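Omission of a single protein chain aside, the complex is shown with its protein chains in their original locations.
First chain written, first letter: the chains are A and B, and each begins at residue 1.
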Amino acid sequence: MTAIKLENVYYAYEADEGEKPVNAVDGVSLEVEEGSFVAVVGHNGSGKSTLARLFNGLLLPDSGSVTVFGMDTKDEKQIYSIRSSVGMVFQNPDNQMVASVVEDDIAFGPENLGLPRDEIIRRVDRALEQVGMSEYRKSTPFRMSGGQKQRLAIAGVLAIRPKVIVLDESTAMLDPKGRREVMDVIHALNKEEKMTVIHITHYMEEVQEAERVIVMDGGKIAVDDTPRAVFARGEQLKKYKISPPAVTLMADALADCGADIARDIATEEELEDAICRLLCKD
Amino acid sequence: MRDIAFGQYYPVSSPVHRLDPRLKIIFTLMYIVTMFFVASYFGYALVLCFLLTVCAVAHVPPKAMFKSIKGIIVLLIITAILNLFFYAGEASVEWTWWIFTVSPEAIDFALKMMFRLILLIMGTTILTFTTGTSELTDAIESLFKPLNLIKIPVRDIALIMSIALRFIPGLIEETDKIMMAQKARGADMESGNIFKKIKAMLPVIIPVFVSAFRKADELADALDARCYQASPKRTKMKKMSFAWRDLIAFLIFAAFVAIIFLDKYLWGGLDGYIVQAFQSLMG
Partner (left out) sequence: MPIVVQGLSFSYSKGTPFEKKALDNVSLTINDGEFVGIMGHTGSGKSTFIQHLNGLIKVQEGSVEVNGIRLTNAKRPKPDYKKLRATLGMVFQYPEYQLFDDTVIKDVSFGPKNMGYKKEEAEAMAREALRLVGLDPDEVGAKAPFELSGGQKRRVAIAGVIVMKPKILVLDEPTAGLDPYGKEQILNLILRLKKECSPTVIVISHDMDEITRYANRLIIFGDGKVAFDVPMTELFKHGSELEELGLETPSAVRMANALKARGVDLGEGIVNMDTFTAAVLEKLRQKGEKVEDFNGIDWFGEKNKENAPLSDGVFGEGV
């Protein structure tokens, strides 16, 4: 089933007086299958974040349509069904928490939905379990690490029981350990709970773990393929101001200098094998 | 700046923490009013004993409560001096030195004012020590619910309060950071007169404001994404209901208030004798 469908979507932010508005999203058509893990990459200003905000009706397209499980985001009556189907986690964990105690913050979404009390408690319990933070229920997030805070932000979204979770550069402000924690959580959600994940990121190692990569450039979809196929187009990617992961770059550099090494290498093991094939023979 | 003790929540579990927060707010208000009826040193001693007992039951170290006075120490000294030298009431004896005049009554009055202030602050900090900010805002929301009838959006106001409280520590940290960054660029924020100092603070205040607005923008998106205003009937995870312990707490508190009032109106200040003894000693 299609979770999110975009048809010929255009969106432009209001321009300053006397200036022409530029389309931040410029004619995008796209379908995201339920249960898939999609990474979205692109340099700053390529339209990724605007795209993310179109997915759950935080922004509405100037023209074209966005449908979420068959519901049009322009339909005002459906907007809260849409927002509870497409959860969104933002970049700075500090700026998306409303309460000073963990459980109160996570309860915020279900409270807004007007759910009965015991259902809210069940959801808070479950959401904390899903992100592995159950023992922090009564704590205050202020002194926690970035990774922990961001996991709580994810729990806050999970408590509204979305079918799709959109992460808008949610790993950008974290250290490597925090990034790993967040990635582990969203992979578990995708694999074990069949949740659809749309992960917007700058980190190519995270992209490698996705099923599908969408490269944005100038508000348009530049490439839409598997990570391996995308990274094999080294030269083309550079044009979009993104770089393949370190191993692929090294394989590329070796191949450029005349070594017999494939350009679509995606993991360290593959590169080691390829080098070994050339050098281990003797 | 990081050492502000006021409003710090002590995250432990205790009978006081578990009391209905609405009741705790009412207690605090009653406590503030009662403080103006304390008539004697015996009364102040009683209040102090009461606070220490509450601290013990709440598992809050009394040290933390005393620390809360640190912030108002300057205010305390100033009021004490003013009361001491500008006491306007009757005086039995007067000791004069240069332009200063002091009487036993002035000393008595100044001391009582000081105790009153100290105990007021200490008592109200117990509320913030034992009640989380979200509990507080929930309680305020519940107490002011009747205002909904006259179209005051109590729920939104409570949410704004709760968010404001949540963002304060972050903004203080941010201010610290920006202050350091500007100092590293040679900014001098300590010397000069008051106007110079205010001007010197602009490179800190402006970025903090900008940052607050940026945070607010992101937060607005996050609120929307989490279905804020989805349902006209927003529910609450935490149910507030009076329990037996609330009734017991109420009785204990009522007894405490009763003694203070008895001391003032019936016994006429139990320590009248002490003052007399003091006067005869000095006289």
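Just so it is clear, a residue touches a chain if its C-beta (ideal position, glycine included) is under 8 Å from a C-beta of that chain, and two chains touch if they have at least 3 such contacts.
The structure presented is a predicted model; accordingly, all values stated were derived computationally and were not measured.
Enquirer: Using the contact definition given at the top, list the shown chains touched by the missing chain.
Expert: A, B
Enquirer: Of the listed residues A:74, A:177 or A:191, which contacts the missing chain in the full complex?
Expert: Considering the complete complex, A:177 is the one touching the chain left out.
Enquirer: Considering the whole complex, which of B:113, B:168, B:187 or B:259 touches the chain not shown?
Expert: B:187
Enquirer: Touching the absent chain in the whole complex: find that residue among A:5, A:43, A:126 or A:263.
Expert: Once the missing chain is taken into account, the touching residue is A:43.
Enquirer: Counting contacts across the full complex, list the positions on chain B that touch the omitted chain.
Expert: Residue positions of chain B that touch the missing chain: 2-3, 61, 63-64, 67, 174, 177-178, 180-188, 202-204, 206-207, 210-211.
Enquirer: Which chain A residues would touch the chain omitted from the figure, given the whole complex?
Expert: With respect to the unshown chain, the touching residues of chain A are 43-45, 91, 145-146, 172-173, 175-177, 202, 204, 235, 238-239, 241-243, 246-247, 249-250, 252-254, 256-259, 268, 271-272, 275-276, 278-280, 282.
Everything below uses one rule, namely that only the chains that are shown with their structure count from here on.
Enquirer: Round to the nearest whole Å and give the separation of the Cα centres of chain A and chain B.
Expert: Computed from C-alpha means, the inter-chain centre distance equals 44 Å.
Enquirer: Inside the complex, what are the residues of chain A that reach chain B?
Expert: Where chain A meets chain B, its residues are 53, 56, 58, 80, 83-84, 87-88, 90-92, 94-101, 103-104, 107-117, 120-121, 124, 138-140, 142, 156-157, 160.
Enquirer: Report the residues of chain B in contact with chain A in the complex, numbered from low to high.
Expert: Residues 9, 11, 132-134, 159, 162-163, 165-166, 169-170, 215, 218-219, 221-239.
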